[in-house]
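Questions regarding the structure given below will be posed in turn.
With one protein chain held back, the other chains of the complex are shown just where they sit.
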Amino acid sequence: MNALRRNATIALAIARKDALAELRGRQAVGSTIFFAALVLLLFGFALGPDSRRLAEAAPGLLWLAIVFGGLLTVARLHQLEADDGALEQLALYPVDRRAVYAGKALAGAGAMLLLGGLLLPVVAILYGVPLGAAWLPLVVTVILGSLGFAAVGTAYAGLTVRMRAREVMLPLLMLPIVAPLLLAAVKATVAAVAGDPFGELGAWLQLLAGFDIVMLIAGAATYGFLLED
Amino acid sequence: MKTRILGFAALLAVLAATVNGLFVVPADLNQGDAQRIMYPHVASAWLAYLSFGVTAMAGIGYLVRRDLRLDAIALAGAEVGVIFTAFAIWGGMMWGRPVWGVFWQWEDPRLTTTALLLALYAGYLLFRRLTDDPHRRAARAAVVGLIAAIDIPIVHFSVIWWRGLHQGPTIGDPGKILNPSAPPLFVLALMSMLAAFTLVWGYLMIRRYQLARTEWQIEEHGRLGRISVARRSFSTESVSEEAAP
Partner (left out) sequence: MPQTTIYVAPRLGGAHGSPPPAVDTDGLARLFGRSAALAGVSLRIEAGRTVALLGPNGAGKTTLLRILATAIRPSFGGLFIDGVDALRHPEIIRTRVAYLSHASGMYDDLTAFENLRFAATMLGWSGAEVATVAERAIAEVGLAPVADDRVGSFSAGMRKRLALARLLVARPSLVLLDEPHAALDEDGMALVDRLLGLWHEFGITVVVASHQADRVVRAADATVRLHGGLVAEVSGSGVRAGALAPVIPSYATSLGTSR
């Protein structure tokens, strides 16, 4: 069978397996989304009550909440492998490790997309930011941001899942790496909401896309080494 | 022995370049004496980036060849790199205070990128400490080092664009002195400082690598010793062999 088709099958099987496990697993997905929404609420307390200031800060706060929720999400996707020793079996299947990576990154991106999508209305309400008109560029931004975060997050989660102090190691490694992603996503969001007055939306989206591509390639190339023990 | 000569040469070169930079070269017309900080600051920054390039490449080398010596090089690069990065940031802040009026400016891409570089590699070093098995540690560190290295150019671009896609560079851009039309004396001062720092860098890298290699040899000895102990405490003598029919 065509190798590419086989890899795609593997990746999809893994993504589907992760999605099933996520959706059925004990409200973990819901808890993460709720946590991220709580973070947004708390930012309101920390920075408010001046609604103008909150509205200005909203894009940054949105993406911070997505990042925090994202950390929990990618960690969880690997934790479900570690629970019953499934990770060892996963590492032993005769499959291309890049396909395994692609499947897990896809599942991670999907989960984050869901997270970002649900947080958008929360931000709109809490911070009084009108999102309706700009929904298309916003959706694109969330897609690209989720993909980039999941690309690095999957690799780093796979790296830290068997380590001591993994709860602190994952954020410690991830946060500096995603700084440019955060920066670009926020700038793109600001531009989108304002109707792109300076015409810079395209540039930021390109930066996001560049980040995504680079990190996906790096992740796929190195994931195999992380699965080995 | 050769390394010691290198060490002395590095020390002399730094002294010479410092004297040159502080007293011999004239001060900048705009920034005054504060501009002199640029020589060690820029030199450090270059070497910081070089170090981390070495770490990333050595990490890839390890993944390909599984030779722990390459991991020792990667470790040396990260530690030496952190030193130069910290020094570069400090220099940048010392320069920033008289020239900008503040220690820190978010929009300066070099400062912000270098700060992130420090965060990335401090994280790398911390992360290394959490794994005991040498091969596992080397493989994981290689991945982290690689991803960190490819992140840096992205960070650099993002901060430059952050500054405003339509604004020009701010006044007092350190990049101005790298302009080829800068007075030759300035360029010479920078180059001599860079050469001196590179000697220091080379010396530190070699020493750190030797140290890492010795640490590894001790570790290896210990591992072999434990295997010998296990064999010696093995009490049963009979190892019966039977040929297959």
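Just so it is clear, A and B label the chains in written order, and each chain counts residues from 1 on its own.
Definition applied: a residue touches a chain if its C-beta (ideal position, glycine included) is under 8 Å from a C-beta of that chain, and two chains touch if they have at least 3 such contacts.
Because the structure is predicted, anything quoted here is derived from the model rather than measured.
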- Query: Of the residues B:I5, B:A27 or B:L224, which one touches the chain left out of the display?
  - Reply: B:L224
- Task: Consider the whole complex, including the chain that is not shown, and state which of A:G85, A:G132 or A:P197 touches that chain.
- Result: A:G85
- Message: Tell me which stretches of subunit A touch the chain missing from the display.
- Response: 1, 6, 9-10, 13, 17, 20-21, 24-26, 80, 83-86, 88-95, 228-229
- Message: Just checking the interface: what residues of subunit B touch the absent partner chain?
- Response: 67-69, 132-133, 135, 213, 216-217, 220-221, 223-224, 226-231, 233-236, 238-245
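Quick note on the criterion: only the chains that are shown with their structure count from here on.
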- Note on the structure: In whole angstrom, the CA-centroid distance of subunit A from subunit B equals 30
- Which positions of subunit B touch subunit A when the two form their complex? 63, 116, 119-120, 123, 126-127, 130-131, 136, 139-140, 142-144, 146-148, 150-151, 154-155, 157-159, 161-162, 165-166
- In the complex formed with subunit B, which residues of subunit A make contact? 152, 155-156, 159, 163-165, 169, 172-173, 175-177, 179-180, 183-184, 187, 198, 200, 203-204, 207, 210-211, 214-215, 218-219, 222, 225-226, 228-229
